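Note that one protein chain is taken out, while the other chains of the complex remain in position.
Up next is chain A:
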């Protein structure tokens, strides 16, 4: 029961008044950005990175965790009440949730979403609590070749799963890899791809790329294709929250959603879209009220919402135990660790137990705070939507520029912002996925270092890369990811 005592110790840290304050602030911010269009958790955490200068790492990560979970709660509110999913993971909620709201059952939809999120978040955090240390133990035995194979697996899965086309997914990934190469080579001290610009010697910061892609690219894109929202909010005044029948129909989808969301969220490339879609499909198949689907079935809200929150906890597993980010949000969390000079991975559990366990305990705290913040206060959150879009996007750009300027007071960074912002615009117009760029940028240097360490240990013999069973398994799975679409097409053609 060592885990248990460590967790108690974590609660001791998370429940300190100052850390409670940060958890509360993070949850507030997270819910707000979940409700607002144009900003997601990854961008918010990237813009908050500068505060890591002045606050302790534990407090910062407790706040970031609040942002991550809060965004999931906030996204569901707008999906249900005005049919605009704030996050990709809330798309499925909008299908049934908004129909429920229009049928006068909005309060029940909000309640099943919030309670389902709370239950899924809590169960996932329990799973995280007990599986993370075990996986971290396992990771101690990883050799450079295993790590290299694991990053290759992360690359292929992210490039294949995200977006609609493999070629475009890989182009995004390779753009990220190329950006990650810019700067002084860590092993030999040679400047690479800097083309004689001294400001590039330190490399291109993830924050700069992330903020440019997500904020500037988004603003350019939305500005060019802006359509004024004609949708109005469905009022929920005076409705019953959840009837006995609603509870009976909700609890199984909550649990099934959790079971889908957590493991898929933990996989590279899993993210939150796939588990929510799977959960929706599953509930639609299993329901006793198929006639209600498409017209406001409560199962279609309960399941995907639970899956969504469980996936958010799932992404923390590979991040904390292996240092492997599997989504844009995880990539920026990894950058936050690096800002503090910390490297997530098995050693973090032994070198910074207070941080790891304080963070895990704060997830329990954050979930409870969010339930309290969301159920009774939903009317206040929705009022955020009365900020007019022109001023909202203008404000986002102002914070984005300040965030980038604050990194190093570098005009070159601002030029990079414009160029990457234009790239972000083009990627949206031609439907390239964004996340692989960030994964490539942050994991590329790691992959290269492991590759060179492995090869150095093997005296340059490339066979060292497939010398351990684990590395072979990872590379085979990576190859399967790459070939799966082709194989499936062949099988279908033959059948």
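Please note the rule applied: a contact is a pair of C-beta atoms (placed from the backbone, for glycine too) under 8 Å apart; a residue touches a chain by one contact, two chains touch by 3 or more; residues count from 1.
We adopt the following convention: contacts and distances are computed from a predicted model.
Enquirer: According to its UniProt entry, is the unseen chain "Tripartite tricarboxylate transporter TctB family protein", "Hydrogenase maturation factor", "Spermidine/putrescine import ATP-binding protein PotA" or "ATPase AAA"?
Expert: "Tripartite tricarboxylate transporter TctB family protein"
Enquirer: Using the touch definition from the top, which of A:43, A:67, A:81 or A:94 touches the missing chain?
Expert: A:94
Enquirer: Among the options A:15, A:32, A:375 or A:455, which residue touches the chain absent from this view?
Expert: Of the listed residues, the one touching the omitted chain is A:455.
Enquirer: With respect to the chain omitted from the figure, which of A:15, A:56, A:103 or A:389 is a touching residue?
Expert: A:389
Enquirer: State which residues belonging to chain A touch the missing partner chain.
Expert: 37-38, 50-51, 53-54, 79, 83-86, 91, 94-95, 164-165, 167-168, 170-171, 174-175, 177-178, 181, 185, 187-188, 190, 192-193, 195, 216, 218-231, 388-391, 393-395, 397-399, 401-402, 405-406, 409, 411, 414-415, 417-418, 421-422, 425-426, 428-431, 444, 448, 451-453, 455-456, 458-461
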